[in-house]
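One protein chain omitted, others in place.
Order of writing sets the chain letters: A and B. Residues in each chain are counted from 1.
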Amino acid sequence: MTTLQHAPAARRRTRRWLTHLALIAGTLIMVYPLLWMVGGSFKDESDIFSQLNPFPSSLDPRSYIAGWTATDPTFTRFYINSMLIAVLAVAGNVIACTLTAYAFARLEFRGKKVFFAIMLSSIMLPAHALLIPQYVLFFHLGWVNTYLPLVVPKFLATDAFFIFLMVQFIRTIPRTLDEAAMIDGCGKVRIFSRIILPLTGPVLITTMIFTFIWTYNDFFSQLIYLSYPSSETVPVALRRFVDATGNSSYGQLLAMSVLSLVPTFIVFLLAQRRIVEGIATTGLKG
Amino acid sequence: MSTSTEISAPAGREPTAEVPPPASRPRPGRRTDRVAYLFLLPWFTGLLLLTAAPLLGSLYLSFTKFNLLQSPRWNGFGNYVKMFTDDPRYLQSLKVTFIYVALTVPLQLGFALAVAVMLNRPMRGMALYRSIYYIPSLLGGSVAIAVIWGQLFDDDGVLNAFLAFFGVGGRSWISNPDTALYTLVLLNIWQFGSPMVIFLAGLKQIPQELYDAASVDGANAWRRFWSVTVPLLTPIIFFNVVLQIIQAFQAFTPAYVVSGGSGGPSDSTLFYTLYLYQQGFANLNMGYASAMAWVLLLIIAIFTLINFGLARRWVYYEDR
């Protein structure tokens, strides 16, 4: 190492290789289950659990075909439903949570402290305890068996996780920016749209990613609120493949599980670039 | 962007006790922004229409006996008293959950921050690594996780094969009551994707100029991390600490990995919310489950308050 001290370029290269090495080792740990799932989805039912080797002997897609059409309607319908809910939820969360977060982070109003506490405490109660009162409420609103219980709450900023997340990010933006804009004659609304919004790029993307993935995977409320086969979603349909009363189809389960990861993985892969390219390259250059 | 700005270097900033928490009351002389209520309109609507009623509903149920099928019957503080005087499984679930929170929060966040910093480097292939490292979090509590964790920590699993190489005799770590919980702590650390992404987003908010300035001052990578990265990241670290504590207290799905949701072996993975769920939905004691939920809310609220209190000492905001 001492010789490298005098050769920064070489030292940087070594460090780069070490980083890659560590990251690749980590990669193996991270993707092993995925490998196992993909491998299992091509295996015979009787080999999935009795063989430790994750690699299948052939690439027979029969589990994929059988799994996709095992239900009535097929998974095509479930994907359309899941996507629709997830996209609407993303729109709702991004709009409603930014508005709310801006108010909590930058504006002054009476009862702010109390409201903030109420907002945070709404995520402290375990979901299972809220389920019944919520169901009763949505039932009386006539929303059961529609997508409304899954989508409308997002437009009304009920997801305190993201509000708090955005509050914290907005507070990393120097207030001097607001004050400069104020001197230029901007009101609070203009400050929000001209300064705060453009500068919260990474956290908006984060909110989009998480909302998409978590809504897409949010099995329990979809289970409770959607009853008819035609309105069902991917995670709910997936659960049917494992059944304690027999006739489980593990090959099909794994095949459909692999496919169910595709939308979220693509969303993550595409969106994470935007987090990273976000502000550092364009933002505060002024 | 039309606004021209300048950034003050962090060197001049010091922690002060005056840093207001996000929910500070209006300072004297600063008037209320009426437009705030416009911004808060969706949230207020949601609070009144969708959040408040179920919250109060469950509070009411916590004072009743309610089997979901008949009308709730008033039970006073009966549920709360029973919890602490006549339910050893409840106390066990408290113990399991506290151990889990104490171990999993610092370890997972430390790991997530370290990886985020590593993945934040301008190197080729980082986009791919970031996506790969998020895969465990995409998998969530799927059936594959249960099998994989078995393969790693079973009596004939990978860990034991590794230990046998050094002549150490193993056992089934995942289904032994003395070790099962720790395999779930590991599982949670492994699914570190969400805090990692939030850290990454936070790191990207830090202007490169500050690093450049620090480099000019002769700070090495380690110094830059502690004098630029960490201080500017404290609001985000704070967020992750608060939220991870909340989420760890509510841990539910990991127990399905080892025990199919039973909380076994020997109740060693009986998480608080798992027991709450068993009481509410399997045993149809929803009144009792609601009371458990409110006690948990209280516990979490206390931890969160402590967090906000301590935050004055270490969280730096740019908006003072």
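Here, a residue touches a chain if its C-beta (ideal position, glycine included) is under 8 Å from a C-beta of that chain, and two chains touch if they have at least 3 such contacts.
We adopt the following convention: contacts and distances are computed from a predicted model.
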* To do: Quick one: find the hidden chain's UniProt protein name among "Isoquinoline 1-oxidoreductase", "Branched-chain amino acid transport protein", "Carbohydrate ABC transporter substrate-binding protein (CUT1 family)" or "tRNA 2-thiouridine synthesizing protein C".
  => "Carbohydrate ABC transporter substrate-binding protein (CUT1 family)"
* Structure fact -> Cross-chain touch to the chain not pictured, restricted to A:L35, A:M83, A:L148 or A:L269, is A:L148
* Asked: Can you list where chain A touches the absent chain?
  -> 45-50, 70-72, 88, 91-92, 94-95, 131-132, 135-136, 139, 144-148, 151-152, 155, 193-194, 197-198, 200-201, 204-205, 220, 223-224, 226-231, 236-237, 239-250, 252, 274, 277-279, 281-283
* Spell out the interface residues on chain B facing the chain that's missing from view. => 1, 67-70, 147, 150, 154-155, 171-172, 174-177, 180, 258-260, 262, 264-267, 278, 281-284, 286
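Here, only the chains that are shown with their structure count from here on.
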* To do: Provide the C-alpha centroid distance between chain A and chain B, rounded to the nearest whole angstrom.
  => 15
* Asked: In their shared complex, at which residues does chain B touch chain A?
  -> 1-8, 22-27, 30-33, 35-37, 39-43, 45-47, 49-51, 53-55, 57-58, 61, 68, 115, 118-121, 123, 125-127, 129-136, 138-140, 142-145, 147-148, 151, 190, 194, 197-198, 200-202, 204-209, 232, 235-236, 238-239, 242-243, 246, 250, 252, 272-273, 276-277, 280-281, 286, 289-290, 292-294, 296-297, 300-301, 304, 317-320
* Asked: If you look only at chain A, which of its residues touch chain B in the complex?
  -> 16, 19-20, 22-23, 26-27, 29-34, 36-37, 40, 49, 52, 95-96, 99-100, 102-110, 112-113, 115-130, 132-134, 136-137, 152-153, 155-158, 161, 163-165, 167-177, 180-181, 184, 187-189, 192, 194-195, 198, 202-203, 205-206, 209-210, 213, 217, 242, 253-254, 257, 261, 264-265, 268-269, 272-273, 275-276, 278-280, 283-284, 286
